[in-house]
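Excluded from the complex is one protein chain; the other protein chains are retained at their positions.
Labels run A and B following the written order; every chain starts at residue 1.
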Amino acid sequence: MKRIIGIDLGTTNSLCATVFEEGPEVIGEGENAVTPSVLSRIDSGWLVGQEAQKRRISNPENTVFSIKRLMGRDLEELGELVNELPYKIVEGDRKLLKVRIGESEPYQDFTPQELSAEILKKIKQRAETALGESVEKAVITVPAYFDDAQRQATRAAAEIAGLEVARIINEPTAAAIAYGLDEKQDLQKDGHVAVYDLGGGTFDISILKLSGKIFKVVATHGNTQLGGDDFDQALVDILKKRILQQHPQAQFDDPASKQILKKTAESIKIELSFSPETAYTLDFPKQDISFTDNFKVEDFESLISPLVDETLESCRHVLKQAKLTQEQIDEVVLVGGSTVVPGVRRKIETFFGRSPHVAIDPYKVVAIGAGIQGHLLAGGRRDFLLLDVIPLALGIETLGGTFSKIITGNTTIPVEESETFTTNVDDQTSIDVNIYQGERELIKDCRALGQFKLRGIPPMKGGFPLVEVMFRVDANGILTVSASEKRSGKKAEIEVIPFHGLTQFEIERIMDDSFENAIDDFNERQLIEFRLTAERVFQGIEHNWNVAESALSETERDKIRMQMEVVRQSIKGQDSQALKAQLDTLGELTRPLADTAMGRSILTELQGESADS
Amino acid sequence: MAYSEKVIDHYSEPRNVGSLDKSDLNVGTGLVGAPECGDVMKLQIKVDPETKEIIDAKFKTFGCGSAIASSSLATEWVKGKSIDEAMSIQNTDIVEELSLPPVKIHCSVLAEDAIKAAISDYKSRNQD
Partner (left out) sequence: MAFDEPACHTCETTLVSRLFCFSCNALQPFPREIDFFEVLGFPVSFELKSVELEERYQQLSLELHPDFYGSAPEAEQLLSETASAILNTAYKTLHEPTLRAGYLLHLLAEKQQLDERSLPEGFLAEMFFLQEELDELLDSVNSVELSAMHDDLQNRKIDIEADYAPLFKKHEDHPENSGILQQLQTHLNAERYLRRLLERIPATD
């Protein structure tokens, strides 16, 4: 069974988990468990995680964070965010966003997919080191409210990182799995659970119905541009005002000042989760400004109150979608770092009229759920099933810029719907259709996903061809479109041009580029490790050989000798996996020897006993 | 789908929205609905008693953009036509003119039905 790990690719923190013999757990310990979703450019490569985090203040232009907020978006959609971020963002072809590194020409531009891939690569590497095996497949989580373009972007990032995506699952659903399957939780195993997930950059609320082995998402809502980052930003705005009162000449537009403000805001916020008031100091050495003041929790709470109310608005909406009232919700589960804020917690508690669950570490729970789902997909268990939904309706543009839904929001996936199209004029051989996703009536309020062109329609009288177009949303929540002409039975050609995101060609080009720069040294590392193991094993065997003489039969001893020779041959080779397999076999053969060596005295006694009786 | 300027125009600035005097003997009123979506449409024609030509047409639609554009187009088309000519307008003509996609065919049917209903109302009130 090939392992499939679970990855929580967060706005601020990323982590991975898997199912060990003792149960599901995050991979890595302490510092090594969490990878900050930050990267910093050095020469021709990237520092990722903690090392990059340290450079946020010292090297702000080259240090990139919150990339998740850029995934599958364009400049217009980002709005104010572009000015708030200390690094440069530009728009390329097809409105593709790029992060620009460098003071002057030649710039280096990177798509969010590539940057995200760097984080995934780091995680993959960490997991491989910790597990001592190569990792090729993963379940990756995304906010439930991610649309098709954002999901596609995530999948592209994984592909660039050399990870096969076994499944994309929604973060709140992953959390629900982790809770629901955890025996230690006194969570009601049948009933309606609301998962409230407020992380660094995104907010989701999902309602699930748990019954027996099934976790069924009933409805979901959210905001992919609302999270702890926005709490920080609100604080930054206040801090700026306070400083300006004392230092009217102060300037905050340079990357370093932006980072200082952001970092201070975040520490104030976190401090206020544990104490009613906190002191802070802001130093801008270049401007010769040092500013000290206090922040009260009441002020912070009223500051974020409109943002929290926005999340409650989503909660109200999702209940309506689910046709449920607050009283019918049996459990509330909190996920994400921003749910630690007491003011947030209090509001949720009041809204649902019950105290929420926070027992599993809210930072870890999504990764753990993804790890469990990975275990299921790998065939490790089949005692539960997750039925998720597509968050937003999918449809096409019709007359006057109106949006015609083909698959409605909150429909259980996978799902298929077909729609028949025809031509308007004689001998027309192609039809263009624009695809959108959203819940509003007009396409201008929905997300443009792409355009498909139906080609190769046999020439016929106008209105005569019947082109059946199949819209299929798979279990990842990703759309594919296929088409056939029913009268001729011909498969119509369909070309989907994504409006956001990378084409397969672009993904492959990026992958080629990155392979040129980076050598996949995993095999190399493994070889070294296994060769060392082999040395140790040989020593152990020699050491205990006198025991073997007495405890093992001659044929058993011969087998061991022979296998040792096989391992010696493998050591000379270059195939780490083959070496590992041979070592495992040797381990099997020498197990009785190890047992004997270790428990020799006990064994002697036992044998004595059995001889007596 | 790329819609022509003209079509978008019919949607954003529909022609002939309003009502005609229902009690006028020369006015025929058609009230129709689409059970597919629950939308309703009223279309009225005014006929010259001498020439039997349609001299005015008005509509009011509670429905989608395609239904609004279809009825706007229908009122434009019937004006100046004899009632027999108007009777021959088909929803497929509307579909073609507005390049409506399949999910919107029923909206054009609504417009065709409305014309027919208005004419038959006029006829039934003007039987000799």
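Methods note: contacts are C-beta pairs under 8 Å (C-beta built on N, C-alpha and C of every residue); 3 or more make two chains touch, one makes a residue touch a chain.
Just so it is clear, the model here is predicted, and its values are computed rather than measured.
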Hidden-chain contact residue, picked from the options A:Leu244, A:Ala279 or A:Leu385: A:Leu385
Selected from A:Lys88, A:His247, A:Lys263 or A:Arg316 as touching the chain missing from the view: A:Arg316
Which of A:Val358, A:Val415 or A:Leu466 contacts the chain that the document leaves out: A:Val415
Residues of chain B in contact with the chain not shown: 31-33, 35-40, 42, 60, 62
On chain A, residues whose C-beta touches the chain left out of the figure: 4, 166-167, 211-214, 316, 320, 373, 376-379, 382, 385-387, 411-416, 472, 474-475
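Note that in this section only the chains that are shown with their structure count from here on.
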Whole-Å separation of chain centres (CA-atom averages), chain A against chain B: 53
Parts of chain A lying in touch with chain B, wherever the complex brings them together: 396-402, 404, 406, 419-422, 424-425, 431-434, 462-463
Parts of chain B lying in touch with chain A, wherever the complex brings them together: 1-3, 7-8, 11-12, 64-66, 68-69, 92, 95-96, 98-104
